[in-house]
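The complex is shown incomplete by one protein chain, all other protein chains being positioned as in the whole.
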Amino acid sequence: MKSLTQLNPQRLFPAEPTVRAVTEELYDSVKDLPIVSPHGHVDLQLLVKNEPFKNPADLFIYFDHYVTRLLHTQGYDLSELGKGDTDEAAARKAWSILCSNWHMLAGTNSGYWLAHEFGTLFNIDETPNSENAAELYDIVQEHLDQPAFLPRALFDRFNIAFLATTDDPCDDLAGHRDLANDPTFSGRVAPTFRPDAYLDPRKPGWAQKAGNLIAAAGLNGQSFVNFIEAFRIRREFFQINGAVSVDVGVTEPYTVELTEAKATELFEQALAGKISETDAREFAGFMLFEQIRMSAEDGLVLTLHAGVIRNHSTTTFEKFGPDTGQDIPVAVEFVENLRPALERFGLNKNLHLILFSIDETTWSREVAPLAGFYPSVFIGAPWWFLDAPDSLLRFRVATTEIAGFYRGSGFIDDTRAFLSIPARHDMARRVDCSFLARLVVEGRITMAQAETIAVDLVVTIPRKAFKL
Amino acid sequence: MKSLTQLNPQRLFPAEPTVRAVTEELYDSVKDLPIVSPHGHVDLQLLVKNEPFKNPADLFIYFDHYVTRLLHTQGYDLSELGKGDTDEAAARKAWSILCSNWHMLAGTNSGYWLAHEFGTLFNIDETPNSENAAELYDIVQEHLDQPAFLPRALFDRFNIAFLATTDDPCDDLAGHRDLANDPTFSGRVAPTFRPDAYLDPRKPGWAQKAGNLIAAAGLNGQSFVNFIEAFRIRREFFQINGAVSVDVGVTEPYTVELTEAKATELFEQALAGKISETDAREFAGFMLFEQIRMSAEDGLVLTLHAGVIRNHSTTTFEKFGPDTGQDIPVAVEFVENLRPALERFGLNKNLHLILFSIDETTWSREVAPLAGFYPSVFIGAPWWFLDAPDSLLRFRVATTEIAGFYRGSGFIDDTRAFLSIPARHDMARRVDCSFLARLVVEGRITMAQAETIAVDLVVTIPRKAFKL
Partner (left out) sequence: MKSLTQLNPQRLFPAEPTVRAVTEELYDSVKDLPIVSPHGHVDLQLLVKNEPFKNPADLFIYFDHYVTRLLHTQGYDLSELGKGDTDEAAARKAWSILCSNWHMLAGTNSGYWLAHEFGTLFNIDETPNSENAAELYDIVQEHLDQPAFLPRALFDRFNIAFLATTDDPCDDLAGHRDLANDPTFSGRVAPTFRPDAYLDPRKPGWAQKAGNLIAAAGLNGQSFVNFIEAFRIRREFFQINGAVSVDVGVTEPYTVELTEAKATELFEQALAGKISETDAREFAGFMLFEQIRMSAEDGLVLTLHAGVIRNHSTTTFEKFGPDTGQDIPVAVEFVENLRPALERFGLNKNLHLILFSIDETTWSREVAPLAGFYPSVFIGAPWWFLDAPDSLLRFRVATTEIAGFYRGSGFIDDTRAFLSIPARHDMARRVDCSFLARLVVEGRITMAQAETIAVDLVVTIPRKAFKL
């Protein structure tokens, strides 16, 4: 039996030999296609600066809260995992914690991706443990010091056709322009307009940010009219700089249409810090409505990520900040919440509204039925905790019978972990091919249909959903 | 590799050879059994008039909002799909749209049924596309012009033992009497009492309908007492004319018991158009309670379809009417909502209350546990978006471990599309046999048990649930 990191070329293929053979045939036709990554969180400066990755812990642990949260459950403090000192001794210690707790990752998506990365990039041929931790650290470090492991070299090696970052609406996008104008880099990297913090007066620092946005748009005066116009201007600025989408994350995807008078009143109360909880929800609901309206107008795709309570542990948040593994999903409702916006813009063919849900009950109940009628609604790929092999398969099973294959977003890696991008897309391709293969063997689609769909899932479908 | 429409005789059977062989053995024993269809929406006039189907678009597209919704997502206006002109040119155009967008249906239940119908009824041996659309249109049209394709001939060919339509409480059921008295037609076709529009004052035109119901029952005076008595009289009229069940569709299955005084007060407010939203909900909840009470008394089976928001897109509804693909499911709750009615009538053995849920989370959490205790509660088969192969399997997996096989309704096709009835029942038989086969191979039931259950699911179980 091989070690985990001697990667099985047929990994994730179903065991049954007939289905496995069809899966393999389909997978062979898509495995080398370029990666389209229209939504993610890779730090642009990686590619702008193109400096070597610092060390194995910096690369695989410090910024991957999927991994740190599981180590945290074993009693390790986040200060030991990159939220404290990060010199080489600390890096070696964090790495050693990871290797000694490798069993915690067995069966998880993080474990799967790390094994893929260790095997494909570093030729690591052993299951990590406390004994080989130091040696593995050295192996990874040696690779990182080579030019082939500079970010741009990896970008080429990964065969990334399109990569989107996520950016603050006030960002000057200088990095994106620098990269686009750099004759030595030919990749297509686009910004994404992420206005979350500016939409909801319940978020800390909202009033300050509202002012910043108006200023960034070059407008004077903190009026509601200016606030809305500032969104339009900044979205246009992003679009000019290559953005194809706007990304909004909310706990509940509540939308409501307000009169301008009412919205103005709430805006002023919010600026003054005197808005009630109920009115703040109304205002945030109207701001989401407005982002959808603007997308129907300017054509920027709107990706909506709903159903997460951020920073569930206030103690952890105050000590270590956000993105520390304590964002927890909750039940989400799209049908009533989005109705006001869909009543107004749902039939508008210029609007692409992609619904990402971490509450998988909504896939068959709400998201697929909505996307099976409205030309503007698309089904977001499984997200966060759910972008894992079995979850991806549940997603296909839940949505395909209702809305087919062509109402989806295509796979989204949604990752900060640059090195995991190929592992993630490869996983999705394997799972999708295994799903298609089963339908073929069960006589539900022809092999010819499956062959076309397999390629479309990787190429045509994300390009259509994201207007690439 | 065959085209989709060269139907694989082992379609929907699991790939694993041992399970597949057991599935086939079980399926062979049920595949030719007569169809019992105790709930559906076939237009009675089809059978009364027995006229040829008009054309392929009229047959397969115009009245099938499962299909039109998916074409609608591709930017086709519903006016192109049968809600506008419907001459031959328009029919050919709609047909061409369907064939050109065949990929949209891949993996959906509609795609599966259409392929089944094309293959079994029209010997179509090609995957539809833009090139062969005109030719396929002609092939179907030629068949439709033959006597073997008249509705009654198909009724016999489909081996339908029982078919229920869905009818307005004020319907005079003349068509049903005509058909029953027609010596040239020997099929059993029964009406179903569908009082939805009369139960909830929030529905448009409720007051008018309440008056109509009282008049249809031959009573004078718009009193609450008459309103309730009118339901009793009309249910009895339906029962005399062969009805076995009452069908109620609601967004939430809320029930409440009101005093007659309170109900009278709310009835009068509702008639006067002066009832509050809250009180209208109370009144509707009492009306559902009353239908359940009457079912405990007169013995008509009550099928309850819960959890859908009808006509989500008001623009579409106003332009093209209901049943245009924009009814969207929402989360539903049965345990608290039905408690008042079950406290009163749940132990009554004369009551058969069948719970159909489109929110699949309720299958294991609420519906199977309720049906696993109350003699009156039955588990409705997967409905609407969920009557598809993988969904049917999820249904069996979710409910069987909790309530076994004998608390179900049997398969319900629930269809307007007459030609799809055999495809749907055949699908259910294949899936149920594959589920049973897995349990046999996993040593959880014996082959002898599986053989009995396979037949019971088709014959005994629906007959018991619907008192046939």
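Read from first to last, the chains carry the letters A and B; within each, the first residue is number 1.
Throughout what follows, a residue touches a chain if its C-beta (ideal position, glycine included) is under 8 Å from a C-beta of that chain, and two chains touch if they have at least 3 such contacts.
If you're wondering where the values come from, they're calculated on a predicted model, not measured in any experiment.
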Out of B:89, B:261 or B:448, which touches the unshown chain? B:448
Have a look at A:49, A:103 or A:177 and name the one touching the chain we're not showing. A:103
Interface residues of chain A (partner: the chain not displayed): 1-4, 7-8, 10-16, 69-70, 72-75, 103-109, 111-112, 127, 309, 312-316, 325-326, 328-331, 358-361, 385-386, 388-391, 394
Chain B positions in touch with the non-displayed chain are 14, 16, 18-19, 331, 333, 335-336, 339, 342-343, 346-347, 349, 361, 364-366, 368-375, 397, 400-407, 438-449, 452-453
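Assume only the chains that are shown with their structure count from here on.
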Could you work out how far chain A has to rotate to sit on chain B, using CA atoms and steps of 5 degrees? 120
Inter-centroid spacing, chain B versus chain A (mean Cα positions, whole Å): 39
